[in-house]
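Here's a slice of the assembly, chains where they normally sit.
By written order: A and B. Residues from 1 in each chain.
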Amino acid sequence: MQELLNKIAIGIEKGNKKAVLEDVQAALDANIKVESIMNDGLIKGMEELGAKWKRNEVFVPEVLIAARTLTAALEAIKPILAQQGVKPKGKAVIGTVKGDLHDIGKNLVKMMMVGAGFEVVDLGVDVSEAKFIEALEENQPDILLLSALLTTTMPQQKAVIDAITAAQLRDKVKIMVGGAPVTQEFADEIGADAYTQDAASAAERAVKFVS
Amino acid sequence: MGKEFNKVLYDLDSFVYGKSLYPVKLKNGLEIGGGLILPELNFTLPNMLFNESTFPKVIEQYRSIIDEACKRAVELSVPGFVAEVELLPDATYRPEWGIEITKVVREVMYEYEQKHQLKSGLRLTPVDIREDLNSEHMWHGEFWDKIMRIFEEGAKAGADFLSIESIGGKDVHDEAIMYCNIKQSIFGLGVLGCMDMKRLWGSITEIAEKTGTVSAGDTACGFANTAMVLADRGYIPKVFAAVIRVLAVVRSLVAYEEGAVGPHKDCGYEGVYIKAITGTPISMEGKTSACAHLSPVGNIAAAVADLWSNESVQNLKLLGGMAPTVYMEQLAYDCRLMNTATKKGHSAVLLLRDLLTDSDSYYDPQAYVLRPDVVLKLSAEILKGKDHFERTKLAGLAAIRVLREAYENKEVLISEREVPWLDMLQNEIESIPADVNVFTQEMIEGNTSAKFEPKKYDL
């Protein structure tokens, strides 16, 4: 059993989707608990990759491919997880605010969030207040992440937070903000729950919010 | 192609900063590439709202930025400079705003020219809003029209140089960078990018001719600089970013094939290749653009530059003054040093150029591919290709070959974990079919980027 879980973990690290899906099926067939498959196989593989990331031993593409593999595997066992009431570590909604088309920074954060075990709903770029609120209502996430890369779209992060407050959803979600011109001071000023400097620390901070 | 470029125009001895074969001269006498390297000042708003009600404040920001910067330029006896007005999205979506900003900035510049004989030119750069999710087509429709309107009316409002950081092909290239997928990158730059550049720069050149302004050139910023910034953080291999830079040459060259005459845009580091191939002057940015982004090419970027830029800085108050004024001063001193060498004579210029070059080129493959000698060598390789597609592939292969050699000769530092990437990238490029149509079909079918819609390119 341990061997199979290890194999799954290594498959995630290598981003070998086909092998991982097969191994997960084999694990299910062998009556390994789905919670264990998730935590000791899939998530563990991702954690080990995360450790390598921190030591500068892997690049983004490797993490992205692993994250993609993880998503596919989680998708495959989703019905069983739901059936057994096993929940992901947390749920997050992410998007770049209205007027801002910057994509890559947001995608990096999304990647690290997936890697940290979050289920992530990506709203894309140029996202209006209304769309964010709709997504909150629909997905009930633990975390909302707002990206802004321009000095003139930073105020839109405030607009989103204000709209969420007005919609009386503010206390239901932790809001994190980021982007090149954003600062901790600005985050405090607009009432965000957290600001981090880069994608990796964003995910680390998010984990603290749900644990 | 319109104009054809088929040979390298400089030898190493004549390939220097401040001087280009085909300088660009404005009516007021400001000359780029005519002997002196000059500052190109860039600036942006501080954190503030940009809307109907704040627009007067926005205008006042721009007015005071350029006024203070010009004042300092006079105090430092700056012999001339270019100001770039890189419009924010808001000012591009509402062309009348962008045009008004252009007018206000240019007026201040004229004032300093009249009162203090400070010659200057304005580069107008709308943001390429064709990236908007609602943009239906690359070459017509609302977003295209707005950009063209800004160029045309901005020219009448006083712009001298027309530029843009165009995004044709970026829809696939963003993903290419994240996955370090060189095939996809070649598709983005060498196929889609070149197709788009042709249409775009044909139109811009037409407007420039009609309005008596200068069709100046583009930058592969959204491609190669995005890669550079990610590489700088250790997210992707530096060798990948270095190769992307060289791939970008063919794409940025298209502007010149369609009639642009320079100066090439500051954040397009591939400009050194453009200069080698076209003889037009170029703008570059390095250490003195650290305010906008850190980089591994702080000195070498100046080696053959004709304008020296700070890329972008918010209008924040530093202790020494407003940040754009501070950066005007820094650029002025950088240029002063280089122009003093020019006054001293050619051998001083060559020495300074080589010091700038040698000081950076060992530490990073991205710096290495900007070495003047490497630029001349790789340019020749690139020009062996018969069309954009083939040239782009050759660019990639030649860059990889040069980096491998340099690594083996200990001329460049490539970290061990990056070395295998050279082979991986080469294999990928070699697997690309010879026929551009076959390749295009393959890339469209295998496309995983949600942002890329072939029909926007009539594909």
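Just so it is clear, contacts are C-beta pairs under 8 Å (C-beta built on N, C-alpha and C of every residue); 3 or more make two chains touch, one makes a residue touch a chain.
The shown structure was predicted, so the numbers you read here are calculated from the model rather than taken from an experiment.
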item	value
Copies of each displayed chain within the entire complex, written as a formula	A x2, B x2
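Assume only the chains that are shown with their structure count from here on.
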item	value
Chain centre separation in whole Å, for chain B relative to chain A (CA means)	34
Residues of chain B touching chain A in the complex	44-50, 88-90, 131-133, 174, 177-181, 226, 230, 233-237, 314, 417, 451
Residues of chain A touching chain B in the complex	56-57, 59-61, 64-65, 99-101, 103-104, 107-108, 124-126, 150-155, 181, 186, 198
